[in-house]
Each structure stands twice: as C-alpha cells, then as structure tokens.
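I am attaching a structure below and will ask some questions about it afterwards.
This view holds just a subset of the chains, kept in their places.
Chains here go by letter, A, B, C and D, matching the order in which they are written, and residues are numbered from 1 within each.
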Amino acid sequence: MSKRQRLTPWFWAAPSLILLLGLLLWPALQLIRLSLCEGGGGQSGFGIGGSFYKPGTWTLAVYGGLGADRYFWDILGFTVWLGLVVTLVCILLAYPTAHFIWQLPGKRKAVALGAVIVTKLSSLLVTIYGLKLILGDYGPVNQFLQWTGLTHRPLMLHDSAAGVVIGETLLVIPYTILLLWAGLERVDRTLLAAARGLGAGPLRAFTNVTLPLSLPALATATLVSLIWALGAFISPYLLGSPQEITLAVDVQRQMFENLNWPRGAAEGVGMLVTISILATLYAIPHRWLIQHSGVKEGLA
Amino acid sequence: MASVRLENLKCSFSGVPQAVDDVSLELFSGELFCLLGPSGCGKSTLLRLIGGYLAPEAGRVWIGDADVTAQPPELRNTGMVFQNYALFPHLNALENVAFGLKVKGVRKSERIAKAEEMLDWVGLTADERRRRPSQLSGGQQQRVALARALAFGPNLLMLDEPFANLDRLLRERLREELKQVQRRSQTTTILVTHDREEALALGDRIGVMHRGRLLQVGSPEEVYRSPASSTVADFLGHRNLFEITKVEPDRIEAAGAILPKPSGAIVPRDHLLLWPNQLKLHRERGTERFEGTVTQSQFAGTHLVLTVTLRSGATLEAWRELGQDSLASGDTVWVEIPAAAVSVVKQADE
Amino acid sequence: GQKSASTSTGGGGTKPFAGQTLRVFVYSGAWEKGFNQYFVPKFEAATGAKVVVDPGWWDSIPKLKASPKGQPAFDLVLTDATQGYPAIREGLFQKIDMSKIPNKANFAASALDNWVVKEDYGITFPDSVMTLGYNKTMVSSEPTSWGDLLKDEYNGKLGMYNSFYMSLYTFAAAKVAQAGAPGTAHKEVADNLQGVIDFAKANRDRVKIWWPTSTDMALSLTQKNCALGNMHGTDMIPALKNSTDLGAAVPAEDRAFVLLMWVVATGTKVPDLAQEAINMLLSDEVQTGFAAAGGATAIPAVAAKMAQQDKFWGQIYPSTAEDLAAVQYYPYDTYMSHWDDLVKVWDREILRKSA
Amino acid sequence: MIGHRFGRLLIGLVSVVVLAGLLWPLVYALWISFTPLEILQPPHAEWSLRWYREFFTQNRWLEGLRNSLVVGAIATGVSVICGTSVAVAVVRYRFRGSRLLHGAVMLPLFIPALILGMALLPMMRTIGLWGSPFAVALAHSLWGLPLVFLAVRTALQDTDIHMEQAARGLGASAGQTFRLVTLPIIAPAVAVGAMMAFIISLNELVMALFLCTTNNDTLPKVIWPNLRYTLSPLVAAASGVTVLATFLLLGGAAFLQSRYTRNTS
C-alpha cells in the first residue's frame, strides 16, 4: 500500500478529528482532573459547607467515597435499568411503526415521518409538561383506564418510574423510528417478492428476509437508543420522584445543589465508564447482528 | 401439473402504456413453453403478472382450475428465476436454495438434503455453497437462483433467462437435464430466453412477443419455418427476408430477382424468406443464377457465413461448408436459389 | 450601543458613566421581566451606561468560576444564599463600598441582618416566602398552619420541594406546630437539628410528590396530583390568580424567606457602576416596580402600598412595619455549617426510601 | 389469510398508537398555547392568541428562535460533514487506529452535557469564539457527529460497492465518486442523521446555558430558566411557532430541492 493510500482514511477522518481533538479532549481531561480534586465541603475552612472544590489538590478520595456509597450504586443501577428498559420498549414499539411507515405510499409516508419529526421540533419542556397533564391522577389516561375498569384508583403515572419510562421513551423513540425507517428503506423489495414467490407468507417473508436485512439498522437504532436513554436527564428530573434519579440528574444535583464539584465530576466519569462498558458489551451482539444481515464486505 | 390460462392480461407503467398488452395464452399441463422476444418487449413483466408479483390492470390469471388473479404470490406455488436472480444476500447458497422448503415447514435434514441435491445438479462445489451471493461469480449466482426455483417443487416454473450467464457446456447440460426433470415431474414451465436455438431445442411450444403483444404461438418448427409475420421472422434471425414487390401468375419478384412463384396465394407486401443453408454459391455464371459479390465472410465453427450483395443491392446470407474451396471478400459469385430454399411469410396486420 | 449613546448625549452629556457597560446576571422569568421593565431604562437614562442583562438559572456561579482571571462573565450578580455564600468564600465576589449605597437605609433592618452585609459583600433581601399552597377541592378545611400538613387525611397527598433549604425548614415548622410551639422553627433547627432530621425521616412517607420546580408544584396542585404542600410565594401568586381552585396561606409563625443578594464580581472593570446600580435597585421606585411584578420588598412604605393594591400580594408578603421587622430567612447559617451531613441525609434517607 | 390480516391490523394499530402517543403531548401543549390564563392550563371556554402576541412582541423570544435556527443549521452542517466523512473512513478503509477512531467519535455522547458546557466555556473564551453562534453550534455538533456517523455508517455498510467501483472506473476520483454516487445513494440516511443533529441542537439546553451570551441565546436558553418559576404558556406558544418555522424552512428547502432536481434532469 502506498503512503498516499495509507493516508486516505485519515483524510476522510480529518474533520472529525479536528472537532474531537479541539473540543473534546480538553473537556474530557477537565472532567477527570476535576474528579481528582479535594472537595470543599465541611473542611473548606470557610466555616461553611459546600464550596465547589479545592484547585490544585490531588486525591482519589471521591472515588473511594463513590465506591463505598450505596446511594451511588443505586443510582447507577437505576440508570442502567432505565437505559435497558427504555431501549427495549423503544425497539419493540419503533420497529412496527417504522415498518408501517415504510409500507405507506409516498405522500402518506411523508406525513407520518413529519409527525415523528414534529414531536421533536417543539420544546422538550412542552412535550414533558404536556405529558404530565396527560398522565395526571385525573388526566385523560387515568380516566380512560378507570372507565375501562382496568383500575379503580388512579395509577401513579407521574412522579414515578412509570412516568420516567413513558417520558424517556417518548423522547428517544423518534430517533429509533427514524433510524429503523432509514434501514428499512434500503431493503430491496424484490427480495421480498422473491420470498413470497417461494411460498413465504407475509410473516415468514418478514422474519426471514426483512428482519435479517434490517439487522444493521436495528443494531444502530438499539445503540443510539441505549446511549440516549442512559444519559436520560429531563424525564427523570421532571417525571420522576427522588427514587428515580439517574446519573445525569445526580451530576447536576451534586454540582449545583450540593456544590460538590469533584463528586459531580467523578459521577460524570462513572457515567462515561458505564456507557462505554455497555456500548462495548453491546458490540458483541452488534457484530453478530451485522454478520447475519448480509452486509457487504468493505473495500480491502 | 397445472395448466395456466391467461385471459386478456394488460399491464402498463408510467411512460409505458402497453408493457403487456392484451395477452391471452393457454399453457397445457406439463408443457415447456419458451417465450421469445426482443429486449424490453414485456417478457419479464408477463412472468411477474403470472407469478403475482404485479397486479394486472385488466385480465385474469388461472392456474389449474383456480382464478388466482387476486392471490398473493405465496399461494400460487410458482417457482421463479428472476432475471437479476434476487438471491437473499444474508443467506448462503445452500440456505437460499433451502428457503422455499423451509417456509413450507420441511424438516431441516430433509431440506438440506434436497438443497444439496439441487446444488449438486447445478454443479456448485461444497465450498461454494457455503458462500453468500456477493462472494459468488455471476454464473454461480444464476445457478443458485435456478436451484432455488426448482428445489421446492413448484406447480409452475418460470425461468427468466436462466442460462444467460452460463457457459455453453454448462448451459447445454443444464437445459438438457432441466428438460428431463421437467418431463419427469411434468411441471408446467415457462422459459424466457434470447437464444433462438435454446428455444427451438427445448420448447414444446414457442411464443414470440413484441411490444407487449404475443404475435405467434406454436411448435418450434412451425414458428421457425413458418413465421406468422415478417416481425417474427425478423426476430427469429432470418436474415434473408425480402418484401415481394411484384406478383405475376407464375413468377414473383423480390430483392431484384425474378423467381418461380411458390404455391399458395401471394400478394405484394408478403415477404420471401430464403434459407441460407439451401442457397448454392457458384463461381460460374448459369441460368437462374444471380450475380453478386461476397462482402463479408465469417467463421461460424462448422461453416462459413458469407454475405453476398446482389446486383440489385439486396444483401443475402449464405452458408458454406468449410471443406469447400474458400470464397473471400470481393469474390464474385453466382447464387442459385433452389425451390427448397424459398418460403413465403404472410404479412399480418399488426 | 448606539441607542444608549444617543440617550446619554441627549441627556446633556454630563452623565458620569457614559459609554460604560454593566453586565448583570438575573434569574430568568419574573425577575428578568421586572428588571428590564423597572430598572434598566431608568438606570441607563440616569447614568448613560448600557446594561446587558444575562438571564439564567443556576449557571451564574459556574460561569464566573470558568471565566479567566480578571474577566468575569458578569459585573453585577443576583444570587441566593445557597450559591452565594460559598461563592463569596471562594472569592468570586468582591467587597463593596457601602457608603456609595445610601438607599440601603430604606430597607428594613431585618433584611440586612446578615454576614454578607456586615462584611460588606453585598445587599441581601428577602424574596420568596415559604407558602402553604393547596387545592381547595382536596382539603376538608382550608389549612392555616404548617401543623396541618401532618393531618391524617393528607397522608400521602403532600407535595414538597426536593431542596432541603425549604423543606427541612417546613418539617421543622410542622414539628414545632405539632409540639404546640409554633414560631420556634428557627430555634428548633439551630438547637435540635438531629431532632428535625429524625422528624423528617419519620414523616417522609406522607409526601407524595417531591417537586423539582415551582412549575411542577403549581401543575400538581391544579391537576390535583397532590392536595397541599410548601411552595415559593412568588410563584404561588400567578397560580392563585389563574385557578380559583387554589388557595394559599403564609402562616405568620415561622414565616421564612429566600435570601437573595446583589453582589459584585471580583475583578469587574466597573465596580462603581455596579454599586450605583445596587443603590438604584434599592430605591422606592424600583422596589415598587419589582413588587408589582410579584416580588417581595423590604421597604415598609412600598410594602404597605402594595398590600392595599393587591390582596394576593398582601396575603403572602409582609407589609406592615412589624411584619417586616420580623422577616426571617431560611436558617442558612445552620445549613451551611452542617452542609455535608445534611446533604447526605437529605438525599439518602429523606428524599429516598431508605432500604 | 386471516392471520395475515390480523398481523397487518396489529402493526397498524401499534403504529397508530405510537404515532398518536408521540403527537398527543404536542397537540395538548399547542392547545394550551391558546389559553387566556397565565398558567399551563388548556383553555376551556375562551381561546386566545395572547401568548402568540406576547411571543412576537418580545424580542428575546423571537431572537431566541432565530438564533436557535442559525445554531441548529451550523451544528447540522458541521455534524453532517464530519460524521459522514468519518463514516466513510471507518467503513471503506481498513487501517490502524480505525477502532480507536470509532470509539472517539462516540465518546461525546457519553459525557454529560454539563461537563462539556463547563469545560468548553473557558476554551471558547480563549479561542475567541465565545459570543458567536459557533461556540454553541460546535458544541452541539459534538453530539450530532456520532448520530450522523451511526446513521451513515449503517447505510454505507450495505451500499453496493460495485457502484463506487464503477464510478472510479469511469474516471471519477474518490471525492467525485463520493459526491456524485455514494452520497446520493445514502442520502436518506444522511438526511436522518442531519435531522437528528438539528433536533438535538434545537432542544439542547445545558451546553447552551454555558456557551450562549445574551446576543445569541437559543430558544431553550430563553425558555428553560423560566422553569424555576411558574412556566407560562408562552413556552407552549414558542413551541407552536418553532414547529411552524422549522416546517416552513424544511418544506421550503424540500420544495427548492425538488424544483432544482426537476430542472436539472
């Protein structure tokens, strides 16, 4: 391979590298540095608590504290739980929806896609508060449930885990739908016809052809949903109770309500590590999915 | 197995008002029907209509006793080799072939055995059948498609140029064996081909399509030797086709030559068809011989194909065996046209 | 820039601060609106300086901390005690010259009874008052005392702020009310912090909703997701005005205010202008404006006038001289000296069900 | 046949419920935006345009909307350029460091916005971008980049390589091939990636909180701090206007695009 050829990929990667090295390296280092400072807290010497951090100090104390802190592990556990549940719900709901949109004829397809996008064009707050009104004790959903007789007292759909999952799903699922739809659009319809001709009904044609061919998109959609749900901030913050705190929420709490910057930074590092681990773990099924999908080999 | 009846099928695309135009056809149970026609005449479209991959605008499709016009492909039990193969990219060759059996619910060991058998038949090595379509050569892919269409035992087999990318040897073997398999299983088969010889050799009957219409249907000999129109004759590759310009009680004129009138009613605008292997070329002048010049000489394996331009300007094709003394471009020849070399093609209104 | 320049020349060209710019951080929403309406034009006209208002949320202190030395992001900052105390101790704010702020005298002494003022770091004043908000259709009789929170009929129907600076004090007020000594919450917090904490732990299950923002609580009350709870006074007023179902009370005993302060960033280029601004912020006129926009005021005369004009305002804020003299902030000093422990217990054992 | 119908019905039903579920909060919120009241309550008897009037008379909100669209456009542009090109590098070439690059591209998504915002503030001040819309936009493109990357990577992976080879054989350089062949083929995926990047920028608050200055505040930066106090229906009206504005812009772009392609073909 000539030198020129060896450099070609780096040429393609250059814009991103500049962006990442320029803007990401510093924050990442900053985050780690901050987590290694001594906290202000009771020992700040001002006679008052909560004083951000002590510049220039080095300690692993925060990490030690985190490791021993049940509270942190609870939050981490909930974060991961929420990430997985929301991802699962998103995929389960988004796949049929994306498939449905894919099957729609031209104009109606555009309308359906527009509907998915439009929900993300309005302010998050509006969506969340709109949802809060809907999920209230006396809101339409609870009234409907009581009317059907499924329940006799209002379900706690707000300020609860249910609310967080519903809210986060609502925020994440448009991405899932869009990614899955883009994947399905690339499925060659003549292959479906061929499968039908070989005696496969619509369901078998789906499981044997459409599904495997859309696996790469499914893999990507899962990854994006997972990462997004793991970083959940707004819906646990506004639709959850203190029982449903995620790492992203707690980073904010630690930094700006409890004024403990090193702890906030350390939790940020924890979040980075957690997501990295999950994303790496996910690479295993991801690769499996890709392999079973007939994706073509790249140029050698 | 199943007979097929097409009644006034019609199909159009935007910009192509008559991709398939009022086609009616009856296929007999167990017959092998060859569909011929120029590129873009609607052959593939017709197959797609029969297979249910496309809904006709008008007309009906019957398979056996059932009107299947409204039925989806999976209920028609037709095996199809698509022109572009349409192999499943995520399955290897073996899985592709076993697909039809799998969705039929055949046990794994059984369907693998059947698929292996089919792949043996089309000559894919053990190694090749573990590969995905993207890792197979063009011809190998085509063979997988053929094996796939046959493996699940369809009632009706539709092959859209199934041998186009195969070498002659393989093609001949496969078409031989296909014919045997087809005979044995009595599977009604439609074969689209561009190869006249293939059609003549294989087909129980032949249909010639042109611009979405079915111009002639008949046995190979019938169609080849008595084309229904000059379009058909032209398409079948008859080069020596000349419009008859003058008809007298016992003579006719065509291509500037006066010939004895063949039997039967002849009117001007009918065509004269001369068989190139029956024409005799002489180096000497003689009665009833027409002077011309050899303008091209092409080697065709077992014989030479000579192009002769007559005095009248008409161009003839005549074959010459290799053993005979050779004629080269520029030589002057005298062409003898025996009665056996002459056929008449009636002009149908199209 | 042009507009203010022309005003200043139009004003006669004698203005002391012409051409200077004052960058002010205020809270978004009501504060921002009032500030822009009642302060900015007047101040610009009077000084010839230009005011740049940068409204925000909890981002003022981090932004200041992230600024390079000598180039603070703002000159004049509005902040509260929880962030302001440590920020002052961190050296983010500089001392001011109290002699340049004569209007300080307008304020009730109680408002300024604070180390921030005493150490010359800035001017403190009461803002939002802890209010007992409720939905009339959800209560059998309108609550009047913090002790009412402990009634059995409201068990599991309370809404409380998830920040301890207000809610722990609410628990303290309820505790002393239950013990028959309303009005001693401050003392209780100072003397018996552990008792208050234990009380909060014991009663945490009565709370249905730990609200994160006023918006949330207002919504929860109107939607009947909870029956009653503590609330920011400032934010209760618009809610009361718009929903006839809602009711609010500010029990006279244990009334407590949020402590806000005007402070000047260390390293500012325009310290004099900032002091001038603080002085004007304390003027009768500006204070009247702020009060009309829904804020409290520490100037007795202004408060009395407001209470006459607006009955909701009167219901919630102190308006008589003696009320004003009794103004108390939340017990920030106690909080600060036990900060780490409080945070821990609050987050782990009161907000969350301990395992 | 019956199973088939039933399956279709079920899929249709789920999809309609999901789509309705997605739209419902928005519709509800838009309904609220017509309230005459000052709190988030749907109008009952009487509808009013008061909050829209308020929106259009308050400079800060209008400018916020404008800034949001500008920042979103820049962020989308940067994300699309960076994300698409890096996807090409990772999918089309095998080279040392490819995996590392892959990880690095994903990394921004793993770091809380708060940290990014706090750390980027002093940096933007030193490079002198602070105060321009590029500060926020570049920060947002850190999140847009991985999303575009993921969407495009998937599309590139199953684009027929023969197509690109054919173009190269016809004399097109790698760049031309990409522009004239690859890009049009993966256009839907790029569009989805771009859409996601734009949406993220439009909604992102925390980085904006740190990196915006008064003259380039984005809409979330204007809206969000209000949360501390009683949120007014102005926010709902703002959403109504945002939806409308974005749609007009997108629709206009699509219209021009279709005109353009019709003229050139």
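We adopt the following convention: a residue touches a chain if its C-beta (ideal position, glycine included) is under 8 Å from a C-beta of that chain, and two chains touch if they have at least 3 such contacts.
Owing to the predicted nature of the structure, the values given are computational and were not obtained by experimental measurement.
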Copy-number formula (whole complex, one representative of each chain type shown): A x1, B x2, C x1, D x1
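The definition used in the following text is that only the chains that are shown with their structure count from here on.
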Separation of chain C from chain D, taking each centre as the mean of its C-alpha atoms, in whole Å: 37
Distance from the mean Cα position of chain C to that of chain B, given in whole angstrom: 91
Contacts with two or more other chains, residues of chain D listed in rising order: 40, 118, 224, 227, 231
Two or more partner chains touched - positions in chain A: 129, 133, 201-202, 255, 293-294, 296-297
Residue numbers on chain C that touch chain D, as the complex places them: 27-31, 52-57, 59, 62-63, 66-68, 71, 213-215, 218-219, 222, 232, 234-235, 238-239, 241-243
Residues of chain A defined as touching chain C within the complex: 40-42, 44, 46-52, 70-71, 74, 129, 132-133, 136-139, 158-159, 237-238, 241-243, 245, 253, 255-260
Residues of chain B defined as touching chain A within the complex: 51-53, 72-74, 76-80, 82, 84, 86-91, 99-100, 102-104, 132, 134, 148, 152
